[in-house]
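Removed from the display is one protein chain of the complex; every other protein chain stays in position.
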């Protein structure tokens, strides 16, 4: 791993960081229990036609709280444990994280919305991870996750969520996108290198993006591109993902197209040896504040995930609209979801050829446009494509994002594009999208429709 | 209505009965609010592509309790109110019902599992029904429901559930089946006659039967036959129904076949002017005692009902396994179900041609066999067919039922016939059914499978 | 050992009754199953007729309470039933109830073993423990 060593040194020269003993870390990964690797579970699952893996969300400031959360999850028969990172750490603001962690520990009050992994350090955290001996998935939202990922893998966390696009455009206002690509290149390499020692480290892209009226074509393109960036660096196990969109059929179509195209593009770059998985997020948009309703929504998400044929489902809780969910609420969702998966049987195989064809053409056209960018490397092509609006993510807070594409829901709640902006949606696909919508409304009522469409689950 | 008057007199000469003023009752029906007629709502629904109607279950001994229940339901945005009758009344044991009603009123403790409508009488009950001005559906399970239905209609209840087969084979041990047919003939005529005065009275068959491993072919045959018996007598609005079976696909196929065949047989007997609706019951079999799980099951039932395209859904509660549900639990289900229907969008249109074809052939063959019975009237043909096992309902407690058919679940939890008994399932259909099951097991493990298959939702 | 079983009153829930018969057979009892919709007298008549040592009543639809109040009175009319082991199980109340209170009440009504919402086989295990202890 000498290649990375110079960059590594810079990253680690940070007052809040554990002194890393890389030899020891390598040794640890080499001899780590296979159970800790989600890639191992995915392998078993596809061998035995196993059930969908269930992964909740959850991160608390203190070690004690996180440990207690895991105990609850294990009782509820969890498949994959989450480690959600607080938002200061996500913005590399370890100083504030440290301060808030101390306040949380002293005051019996949560001053952080997740687990500040860097401040806790890998030596401490590893104790917890190996104690439970379940695969852990790192959820963060960090553009510069280099230090975080080093700490995570050293802790025994062998699935890393995120990517330069999906963790930047929804999660940041002005972090430089080009830097993000380079930082993530580092992350991919670290994952690829460690993958050689035992089971592969799984990388997972964050398909939900802003969870707000993102059309499936944009989601899929970004999933495919992050997959390619990752496989290029040697990653051998990758999960594409998306979240519930509001229409069961659109979800099923999205699942079919993303699976097909992920395989296609992995082959195109000579990486058909990598295994690709599909992850489905329960509804990620604005939740109902009525907790009973939230549970209905969550259950419905599970049913749709099954229809989509996901390999893993990431859950929400009845408390989503209220604030960071309690461990009880989190564990309840896991138990409920497992029950639902157990009793849900006789799923039909649904295919909508027309919708699949349209979506495939949209994705191909955007991918084509990205590849046609004159830059020399894939990440630069993507960078340029985002900058010039070939890729445009609705409701991204990031300054580089064009924010020109406008989407609304049709009568069946499919997300449809009514203004392409600069995204190269082919003419007849665009006509198809618009044909489902009422475009004779004035601007005010379209704005009202959009507000309504954001809140459809409330 | 003179035709019925003689029988009427006999029925009414009962010490527990209101003195009927039929003129007043006719006047009442004639001028009753259209809102009270579910047939009116069905008409609106099909005109405006309206949403599925939601009907809970529920009956309490005292007037006060029933009134409070309705208040809760209305708050929860109910579409159709239920009136569930206690089991003494169902067996025409008005004496015991009276005694238990008195005990319930005096002791602040429920000694009845439903509302003893005959003992309360129509004058009292009508006050409640007209007060709420919502359609009410009568749920009973009574083989001799003549008095009950007279009382119901006089009370303003314009949907009558049941039928000579569906309220006998699951609900009785030795009530004479031939009598049941005659008693129900009376009921059909009363409904048909009152239907001329205002909107049609809707009759609904009880498709769930024993809710225990009943194959769809048997369910559909019985639905079609009760529909025909009813339309023959002049009923103009009829609902066929079935309950969740355990496999989403089997439910969808059942829904498609029952809709198609109901239309077909209604036409066959020259009754295509009658409107036929489809009702779906949330899971009617053994429920999980874990109330959180029960809610998952209920939500899933709602999703499947939508896939099936039902016109009305009849709900269960989280307390199903525990005992008569509280009004709070009942109202919660209604609110949750309405929410789920509201947010569930983009349903795919699922068709499984092979399963539909097999099921259609099975149903046709059994119907054929019934029609081929040499008896002179349809009800006698049906009577003979049940007696000789051409129609055989698994887990019926009734002595006339053959109990020879054996069903188990396949890997997708479809209910499959592994022993036809005397039911004329065509050879190649039977081969198809068996081909999905592992038949090399010994008897003990098949019995264990059946026990397991009864409890699949637990 | 001989067992009379069935479902009391106007109750027609037959599924547990069918499984009960299977379970009792598998445990080696000689079973007289009166099925559903069986009234109290019929149970006692059958016990007398068959000479059964155990009476195993099910109730699912909430009627048990109403009938059970008459058990002592009725049983007193028969001779030689003093050693009869009386057991009841299923859903023993209308609506939700507390298992321990329900148990107390039914013991007062004359039952030796009360299994409110207890699984069949757990219940039969406790019957066997009871029989073993009695001897």
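Labels for the chains are A, B and C, by order of writing; each one numbers its residues from 1.
We take it that a contact is a pair of C-beta atoms (placed from the backbone, for glycine too) under 8 Å apart; a residue touches a chain by one contact, two chains touch by 3 or more.
All of these numbers come straight from a predicted model, not from anything done at the bench.
**Student:** Among the chains in view, which touch the chain not shown?
**Tutor:** A
**Student:** So one chain is hidden, and I want to know which residue out of A:25, A:38, A:53 or A:112 touches that hidden chain in the complete assembly.
**Tutor:** If we include the chain that is not displayed, A:112 is the one touching it.
**Student:** Out of A:25, A:100, A:177 or A:297, point to the residue that touches the absent chain in the complete complex.
**Tutor:** Selected residue, touching the omitted chain: A:100.
**Student:** Pick out which of A:18, A:319 or A:433 touches the chain that's been left out of the picture.
**Tutor:** Final answer for the missing-chain contact: A:319.
**Student:** Touching the hidden chain in the complete assembly: which of A:55, A:119 or A:172 does that?
**Tutor:** The single option touching the absent chain is A:172.
**Student:** Residues of chain A in contact with the chain that isn't shown?
**Tutor:** 87-88, 90-91, 93, 96, 100, 110-113, 170-174, 210, 212, 286, 289, 319, 321-324, 326, 395-397, 447, 451, 454
Everything that follows uses one rule, which is that only the chains that are shown with their structure count from here on.
**Student:** Enter the minimum step count from chain A to chain C; a value of 1 means the two chains touch.
**Tutor:** Steps on the shortest route: 2.
**Student:** Which chain has its Cα centroid closest to the overall Cα centroid?
**Tutor:** Taking the mean of all protein C-alpha atoms as reference, the closest chain is B.
**Student:** How many angstrom lie between the CA centroids of chain A and chain C, rounded to a whole number?
**Tutor:** About 57 Å, centre to centre.
**Student:** So the centre of each chain is just the mean of its C-alpha atoms; given that, what is the distance between chain A and chain B in Å?
**Tutor:** 46
**Student:** Where the CA atoms of chain B average out and where those of chain C average out, how many Å apart are those spots?
**Tutor:** About 31 Å, centre to centre.
**Student:** Would you pick out the residues of chain A that each touch at least 2 other chains?
**Tutor:** none
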